[in-house]
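The complex appears here minus one protein chain, its other protein chains still in place.
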Amino acid sequence: MTRLPPALVLGAALSGVFLIAALVSLVWVPHGVTGVSIATRLQPPSATHWLGTDQLGRDLLSMLMVGAQTSIAVALLAVGIGISLGVPLGLAAAANRGGWLDEIIMRGNDLIFAFPSLVIAILITARYGPSASNAILAIGIFNIPVFARVARGAALPLWTLDYILAARTAGKGRFRISAEHILPNIANLLIVQATIQFSLGILAEAALSYVGLGAQPPVPSWGRMLAEAQTMIYTHPMLAVLPGFAIVLTVLGLNLMGDGLRDVLDPRLRRGRA
Amino acid sequence: MARYLLTRALSLGLSLIVASVVIFALIEVIPGDPASYMMGLNATEENLAALRTELGLTGSAVERYLGWIGGMLTGDFGTSYTYRVPVADLVVDRIGVSLPLAIYALTLSTLIAFPIGIIAASRRGTWADHGIMGATQLGIAIPNFWFAMLLVLLFAVTLRWFSAGGFPGWSDPLAALKALTLPAVALALPQASILARVMRSALIDTLEQDYIRTARAKGLSRGQAIRRHALRNALIPVLTIIGLQFSFLIAGAIIIENVFFLPGLGRLIFQGITQRDLIVVESVTMLLVFAVILVTFLVDLAYALVDPRLRRG
């Protein structure tokens, strides 16, 4: 086993902390996050409230943990939408390079890219009502062309290789070749791209819920915590600083992990080692 | 060259048409009555009917679409339901904030990103490179609206160098620029981080090309080879990213304008959303999409200037 790159280890550790926090929050949080308790509002960190409480007296640590759950779930599902639709489209486009299918898929992709993504996300959530599921849909739609493009871009050079020609002379069709030869060989790149889109999804979710178009109260989310803290930034800056740190560390962790994975999975590097 | 321009221009027009259909469909065609959405739950049937007439929701979808597009082409963006003024007037006021903000941020981002990307690439593997890569990694991870809040906390609340928000208008250009500075910095930082990383990797790729070796064999030093050959070649992928970033800047501006209470297009669209003023939302969205598509077109033109292979024919 070769040594793992430090970026991968650090990134996995950072994002792992928040993933675990999110998982733990499914079964247990230090304090409930739905109850309002004016008596304990805006408390500094203490033994009972490790990170203090917010303007409604909710435990900040608990809020952050449940918020992680929201962020991660939204981003993960949006990545799922992107992969499950984008990758088949990209593979189909590459398998029919230059054909009408390729043309339609790529023009459609260009078009989605031409939209300022967050504007459309805002439009969708504004028209159909703000909710976590609309946020997932809005972010997910913009993941589709990203994965389609990465899959097509990575698949195209493979299609010119002799082993694909050999598979064709072995009588295999484009669909089967895409599944047997192309997909396994571009999986690395897709995994790396998935971590990047995951982190972008967390940023986008935070932005949407910051403007009130993400998960709705009383479900906590990092973005809305920031929005609510904004008016108190003069008096209680920590309320604004902590959720921000949670976002930054999660996104940083995922990006570092993506970089590290790229180093580990890059076939060029592996060939060098072999 | 003419042929290249023509295809790009055609693709520009096509994108605009499809984009307008999508926006129109999202707002007006997909099930759910826009009028009842706008008026809320307590609307009476007469009020709704009146609003439908006012919105021009009475004809078929095709007629309404053509009416909307025709109006946009002649500068008639409809009348805001909440403000009771032509949307075009609202837009003209607000563009004076949003456009300078986007240009300011894009300029800052480029000015920061190019030098540090070049330094990182030409000193690849050194401490300078690792430091820059680490810093940009962090820059990408910071949500711009949170960074904006931190800037306010530091420069407006603690140091009191800038005001925390608002816009004095262009009558005093210096004051206007000052008011846009924190928002522009907040917008530019994550973009600069991305751009610097793209610049670095594009330059590193270019430096591995055969023609760099040829240049070195002609007697160019490493620095000369970078300046005279690598940079211009590396600019091609960088241009793509700058084009895409404009789209992010516009989206980011919606949020940043809200943080700083700037009366820009972003704030207008957001107010439209909260007030359920679909006419404003529809037209301003189309305008923003038009801006993005136009920038993509300009980037395509820039490619042709940089790359002689596109100028053929």
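In order of appearance the chains are A and B, and numbering begins at 1 in each one.
Here, a contact is a pair of C-beta atoms (placed from the backbone, for glycine too) under 8 Å apart; a residue touches a chain by one contact, two chains touch by 3 or more.
One rule holds in what follows: contacts and distances are computed from a predicted model.
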Could you check which of "Membrane protein", "SCP-2 sterol transfer family protein", "D-amino-acid oxidase" or "Peptide/nickel transport system ATP-binding protein" matches the UniProt name for the chain that's left out?
-> "Peptide/nickel transport system ATP-binding protein"
Looking at B:S80, B:S98, B:N144 or B:N233, which residue reaches the missing chain?
-> B:N233
Of B:R84, B:R160 or B:R309, which one is in contact with the hidden chain?
-> B:R309
In the full complex, which residues of chain A touch the absent chain?
-> 161-163, 165-172, 181, 184-185, 267, 271, 274
Name every residue on chain B in touch with the hidden partner chain.
-> 3-4, 6-7, 10, 209-211, 213-221, 224, 228-229, 232-233, 306-309, 312-313
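Throughout what follows, only the chains that are shown with their structure count from here on.
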Approximately how many whole Å separate the CA-defined centres of chain A and chain B?
-> 22
Where on chain A is chain B touching in the complex?
-> 110-111, 113-120, 122-124, 126-128, 199, 203, 206-207, 210-213, 226, 230, 233-234, 237, 240-241, 243-244, 247-249, 251-252, 255-256, 259
Of chain B, residues touching chain A in the complex = 11, 15, 18-19, 22-23, 26-27, 30, 32, 37, 137-138, 140-143, 145-146, 149-150, 152-153, 157, 244, 247-248, 250-252, 254-255, 258-259, 269-270, 273-274, 278, 281, 285, 288-289, 292-293, 296
